[in-house]
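The other protein chains are all here in position, but one chain of the complex has been omitted.
Think of it as A and B in the order they're written, each chain with its own count starting at 1.
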Amino acid sequence: MADGAADGTKRPKGRRWSDRLVDKVKRLESDLDAERARRKAAESKPPSRRRAARSADAADPLLDARRRWEEGFQSSPEADGDRPKPVTVSLRPIPPLADPVDLAGKDHLAEIGWPGEFPYTRGIHRSGYRSKLWTMRQFAGFGTARDTNERYKFLLAHGQTGLSVAFDLPTLMGYDSDHEQSEGEVGMCGVAISSIEDMHLLFDGIPLDRVSTSMTINGPAAVMLALYVAVAEERGIAPEALRGTLQNDILKEFIAQKEFIFPPRPSLKLVVDTIEYGVQRMPQWNTVSISGYHIREAGSTAAQELAFTISDGFAYVDAALERGLPIDSFAPRLSFFWNAHLDFFEEIAKYRAARRIWARHMRRRYGAENPRSWLMRFHTQTAGVSLTAQQPENNIVRTAIEALAAVLGGTQSLHTNSMDETLALPTEKSVKIALRTQQVLGYEHGVADCQDPLGGAWYVEKLTDDMEREAEETFRRIGDQGGVVACIESGYQQREIARSAYDYQRALERGDRVVVGVNRFVEEGERIEIPLLKIGQGAEREQRKRLRSLRAKRDAGAVRKALDRVRRGAEKGENLMPVLVAAMRARATLGEVVEVLKGAYGVYEETPEF
Amino acid sequence: MTATERKIRVLICKPGLDGHDRGAKVVAAALRDAGMEVVYTGLRQTPEMVVETAIQEDVDAIGLSLHSAAHMTIFPRVLKLLKKRGADGILLTGGGIIPDEDQAALSEQGVGRLFGPGTTSEEIVSYIRDEVARRRKKGA
Partner (left out) sequence: MPAARTGSGRRRRGGAAPAAVPAADGLAAGVLAGESLSVARAISLVEDRGPAGAALLQGIAPSTGRAHRLGVTGPPGAGKSTLVNALARELLERGGSVGILAVDPTSPFTGGALLGDRVRMQGAAGDPRVFIRSMASRGGLGGLAAAAQDAADVLDASGKDWVVMETVGVGQTEVEVAGAADTVVVLLHPESGDGVQTMKAGLMEVADIFVVNKADREGADRLVREVLDTLELRRPGADGWRPPVLRTVASTGRGTAELLEAVERHRDGSRASGSFEARRRSRARERIRGLVEESIRARVLSAGDGVLDGLVDRVVAGRSTPQAAALELLGRVTGGPRGG
C-alpha cells in the first residue's frame, strides 16, 4: 500500500530522467492553460480591487482613486497604542474604509432590492415601522403563579395585549417544585409550574382567546404547550383560538443553553409533534422561535450566530417535511430570535443577511410558494454578556446603541436589558429606563420612519455580503459532516463556540478589546454594590403544599392510565400532543410526564467541548 | 526513579440546574494552558457528586461555577461533605456573583477566594497555584 498512488495505481519505484522531464513539461503546459483560463474568466467578471491591481489595462477611475487613497493611507501615522486592535467583538478585522469599489458590479435588484419584496434584504414589509413600530416586549419572571397572575392583570389593565412567561429552572428542566433537584431554585428566576392547577392560577381571570402569550421554555416545551391547551379546553376555548409563541428551539439547547433533557433525535421529534399539532389545531400559534441569542451569549461570533441559527431552522424544516407536512403549512409560523451585540455595523449586516439567506433558501431550495414562508420575522434582545458589573450606568449607553442596531436592522420586536442585570434581577427604576430607551429611540431620534436607512452604505452592504457568504460556507461544512443533528452529536457547533469564547477571552486579556470600566477607564477602589438577595423559601413551601393537595385529590388510577398512554405513545412514535393534553387534564404533573418520557427517550449527557 | 514535578489537579464543574457554562469552560481551558490537569464534569452536579469526584480524582482544588444565588447553600454543603470525608485539605474556590458580606461569611467557614465578573484568567491561575503550593507545604 505504501507506494500506491491515491487512485490505487502502483507508482514505479525508480523513474527515468526522461520521464521526469516529460512530467515537468506536462506541468508547465497545464499551468499555462490555467493562466489562460483565469484571464478569460477574469475578463467576464466585474472588476475587483485585486484584479485591477494585476491587469495593467484597467482604466477604471474609481479603482485608480482607491489605489491612490490606499497608498496615501499607508503613510498615515501609526496608531499610538491608545486604540485597541481594529476588530469587531467577533474579532473580525475592521477595514479602514469602504467605498464604491467594494460594491462594483453589484446586482441591486437581485441582491438588495426593496423592502417587502424578495429577497427582503431591506425588510420584510413595505411600510416598515411607519405603519407599526416594533413591539416593545420586555421579558420578565416572578415567583408563584399567583404573583405572576397579579402582574398580568395589571399589565392588561394598562393596555398591554401580550403576555410573556418566564419559568423557573426546575420547570425548565422538567422537575416538579417538590423534586430534590428543585431545592433552592423554586420560583427564583421565573414562575414555578408543576400542574394544570398552577397553570389555571397563572391565567386566572385572563381571557386566553383575547391575549397573546409567549412562553420561553424548551426541554419540556411540548408538555407546557399541552398545559396551555388543557387549561383553555377546560374553559371551553378551542386550541384554534389561541395566539402566542413557544420558544421550543431544542437544537440551540444542545449547542448553547444546555437546558436539554432527552437526546437530540427524540427531542427533535417532539418539536415536530408541536409543529404538526400547530398546523392541525393551532393556526395562530408560532410553534418555534429559532434562537441565536443564546448561541451568541455562549461566546460565538456574529457569523457563527447567523449560520448555526439558520441551519437549526433548516433542520426543523427538514424534519417537518419528513413528517409529511407541506412547507407552506408551517413555515409562515416559524420565527427567529437574535442577539443585538456590541458591534453596531456587524449586527445590522447580520440581520440583513439573515433575511436574504432565509428567503433565498425557503423559495429556491424548499420551493415554498407562499411569500409568507419566505419572511424572516424576528425578535431581538440586547446582549446580556456585553453588560458590566463595574460602572453599571454605562450599560444604559451600551443597551441603547445595541437597540439602535436592532431597529436599523428591522426587528419586529425588541427587549432591552436593564443596567443592573449583571448582578441581580433588575430594579423597577432600571426596568423603566430600559423601556424608555426604546421609546426615546422610536419617537425622538428619527430612526424609524425611513426604512433600512443604512441600505446602500458601502460598508454595510459589503458586510452583509461577507456574512451571507460565510454562512453559506458553514452550511456546506455542516452538510459535509452529516447535517445539523450529526454535528451536534459530534460536538461541532459546541467546539466552534468554545473556541470563539476562548479567543475572545484571550483578546480581552491581551488588551486587543477594550471594556470600559473593566480594563480601561477603571475606577480605582470602585465597590461593586452587589445586592444581598434574600432567598425567599415562600414559593417553594407554597408549591409543596399545592402538590401535596393535588396528589391527594386526584384520581390516581386515571393518572396512571394517562401516563401509561403517554409511554405507549412515545414507544410507538405517534404525535404525543393529544395524549399529553389528556394527561395534564387527568392532573398528572409536569415532572411525572417528563419522567415517563425520560424512560422512553433516555437522558442526554453531553460531551463537553472546549 | 526520580519523581516528576507534581501536577496541580483541579475539578471544574457547575452545581445545580443552570446550564451557562461559558465561564467554566474558559477557566478550564485557561488552567490547562497554565499546565494544570483539569477534570471537567460539566453540568448538573450535586454536592455529593462534586465531593466524590474530587476524592477519586485526588484534586488539589475544586472550582464551582454558580450563576444562581445559591452560593450560600452550595458552598457550605460541599465544605461539610469534604470535612465529613476527611478531604477538607482540598481548596474550595469558584466564580459567581458574591456580595462581600457573603464572601466573608464563606471565608470564615473555610471557603477560598471567590471570583466575580471581570476577573482575568491570570488572577485565577495565580491564586490556585499559590494557594495549592501553600497547602502542600503545610500538609507535606
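Definition applied: a residue touches a chain if its C-beta (ideal position, glycine included) is under 8 Å from a C-beta of that chain, and two chains touch if they have at least 3 such contacts.
This structure is a prediction, so every number in the text was calculated from the model and none was measured.
**Student:** If the hidden chain were put back, which of B:29, B:64 or B:92 would touch it?
**Tutor:** The single option touching the absent chain is B:29.
**Student:** Quickly run down the residues of chain B that touch the omitted chain.
**Tutor:** 1-4, 6-7, 9, 28-29, 31-42, 49, 52-53, 55-58, 85-87
**Student:** Which chain A residues touch the hidden chain?
**Tutor:** Against the missing chain, chain A presents residues 1, 263, 482, 486, 490, 602, 605-608, 610.
The rule is simple: only the chains that are shown with their structure count from here on.
**Student:** Using mean C-alpha positions as chain centres, tell me how far chain A is from chain B in Å, no decimals.
**Tutor:** Centre separation, chain A to chain B: 32 Å.
**Student:** For the complex, give me every residue of chain A touching chain B.
**Tutor:** Against chain B, the touching part of chain A is residues 169-170, 172-173, 175, 181-182, 184-185, 188-189, 253, 257-259, 297-299, 388-390, 422-424, 498, 501-502, 505, 509, 515, 518, 527-528, 530-533, 535, 606, 608, 610.
**Student:** Flag every residue of chain B that touches chain A in the complex, lowest number first.
**Tutor:** Spelled out, the residues of chain B in touch with chain A are 16-22, 25-26, 28-30, 32, 40, 42-43, 68-70, 72-73, 97-102, 116-118, 120-122.
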